[in-house]
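Every protein chain but one is kept in place in this view of the complex.
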């Protein structure tokens, strides 16, 4: 199956050796787009996708994402970054340039529920999720066999109230060792400490099993059942110190009715959860998501 | 336009002179369906639609809705009801028999927003909403011309903190005079007192401009904007003493993104609100909705 | 993982030892429901779910599905069937009684695409698809490893124009040996002969990768791309002699736009295909689907 995946990936990577994207945010003022696109033109680049948004043309924040083809971009990346620095400084930009074929390293955190994990593994295997799933960390041993059958290391780090600080230290050590860029909480049933979150700002993605802000907190399906809602949902968001309050990346819902018991809601919800998480992660990995305060701009 | 509507209605009513429906709830136990359907058979009825639900086959509550054709049902209704009484008593049923062509009288409460009102008026005119829209009551004069152009009386009853009790007394008097069965709050921006609600138990339908229980209370679109949700919704529910907490009949959502300002959310929301309210009202008028505690069973 | 599945299944089967369902179709006339429900009541059964439909109360066909709890139904099944026979004869019924815990044996046919197969295997493993996946048959060897890792036999039967008749004979022999009830074509890229179809009437379920009847036939995603549609879909239907013309069980769609190339449509479509097929199969296995002419009645 590895061969299969590599074959698929090849079709994703091949032909995109010259493709890169730049992500910019800065105070809005006239001339930003002209400056950036003129610069890229001078570098020989051809823009193939462009998205922008301004919170307010007067005094707001401006966001720009450009995808472009540029000859020898892999070799010239540092040179181009250096040349762009003065423009970035002039407009007070926060910015980032990334090659299309620069695959990011991710770690998945799970507990016992396997559906979100499996969806990511399956999409990864099918060449639909382009990321290096470097590591799976769990506070339970249950999913080891599943994960290892995909050729991915599975690290079991039990977490109790007492051992939580040590467990997180161990997790952070591993994440550093493995040079993890993005952490995906695939129904990981532990709350991360502010210290942990601070280590990976804007790089931890969670899936919450409700249509936030409805049923924030624990047992959302049971509470949805008790309230008698006619739709249930799931929400993927970046993790912040405020539980279930981080910037929302994506949400979706499914219709339910009076016949559905909490177990049915969970079954129906699993499909939404895994779909929403996979979609959010995909956008994140393609640099389509920008965090702005407690919201996201998503250029999909 | 009246002629047009009457023509449409005729096609709805004609051919259904023998159609009726019975709605039953009682403690669940074996034999209920057999008893009711045998009774109907003996009356010469042919069942054309059947829906049932039990909260729990052992010790739960059982709900049954049967739609049937029965010769001369209009003339024989009281006779049939009398004959059914012993069965109902035996099974401890709450029940109701209603003729298909027994059109219900409704009153619509509005403030200034016209979209929900207009949707109901349009569907009514198009023969899609089968009800006698007998009266529109508003705490503002703005929509008089619109309503009266449909040939429907418009009563302006201003409401202030001081006059609220008097205003409600006047409303109740009118609703009794007009023999109103069901009250629709079509974005009526006043909270009804418990006394008012108690007058029309399970017969006041509201539309709330959020996906409850998210953004319960005031200014839901502004709060949805601030939270950065990716879907907005609307909820139609029966009114109870607990604001926005009544049994939900129907909900729906629409996708939004970072570009949408509160005004856009309101515009997009208007379409959901009017659609959801019209759907809930339709089901209510067809006796498809049963209130059970703080939930609804909807046999659609 | 087998243990895991068995644990899940247990929770599905346990407590349902008394549950059964009867599926009936017959000419419509008064008294059917009364006769059947009175019969069940006399047998000590309690009806827990009831669905019915009539193509026309006067002279049409009547369809009834009842789910009920009945003490010792497993032991008494034949006795009850014998007792019901006279009623069935009187009303000219086609009918079938099945125990809830009578798990059906299915075979999955695949070619090279794995997404539909995997979805079914995953749902099966998660205890969401309650069936005995007895056998996977393929005209290609590619998915052997995947299937066998689930502990399911994989039979590779190559099919060429010349060998088709022999291949089908071999398939039929296997399906008989394994006592297969239902065949699922999970993107099996071969057309079955009328003779094959005749062996399993109403028991072969296919997934077509378009929103039928749009893009009937081959290469639907390419043709959807060429036509510039804004939604793509998938259709699950029973297989008949008329290619892509069998009774539709379920359909769904997803939104696409001008940026999506045929490969994107295929990727997006895979999610719809597998979801729609799993849903259709689930309803079929729960005896919720009745074929009537070239349509289905689905009691979900």
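A, B and C label the chains in the order they appear, each numbered from 1.
The working rule: contacts are C-beta pairs under 8 Å (C-beta built on N, C-alpha and C of every residue); 3 or more make two chains touch, one makes a residue touch a chain.
Nothing here was measured: the structure is a model prediction, and the numbers come from that model.
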| item | value |
| --- | --- |
| Displayed chains contacting the withheld chain | A, B, C |
| Touching the absent chain when the full complex is considered, from C:35, C:118, C:248 or C:277 | C:248 |
| Among C:47, C:93 or C:212, residue touching the chain not depicted | C:212 |
| Selected residue (touches chain absent from view) among C:26, C:103, C:172 or C:229 | C:229 |
| Interface with the unshown chain - residue positions in chain C | 53, 211-215, 227-231, 233, 247-253, 257-259, 292, 294-298 |
| Those residues of chain A which, in the complete complex, touch the missing chain | 28-35, 37-38, 40-41, 44-54, 57, 69 |
| Contacts of chain B with the absent chain, listed as residue ranges | 1, 114-115, 118, 122, 126, 128, 145-146, 149, 267, 270-271, 275 |
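Just so we're on the same page, only the chains that are shown with their structure count from here on.
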| item | value |
| --- | --- |
| Minimal step count in the chain contact network, chain A to chain C | 1 |
| Core chain by centroid distance, with centroids computed from Cα atoms only | C |
| Whole-Å separation of chain centres (CA-atom averages), chain B against chain C | 37 |
| Shared interface positions of chain A, touching two or more other chains | none |
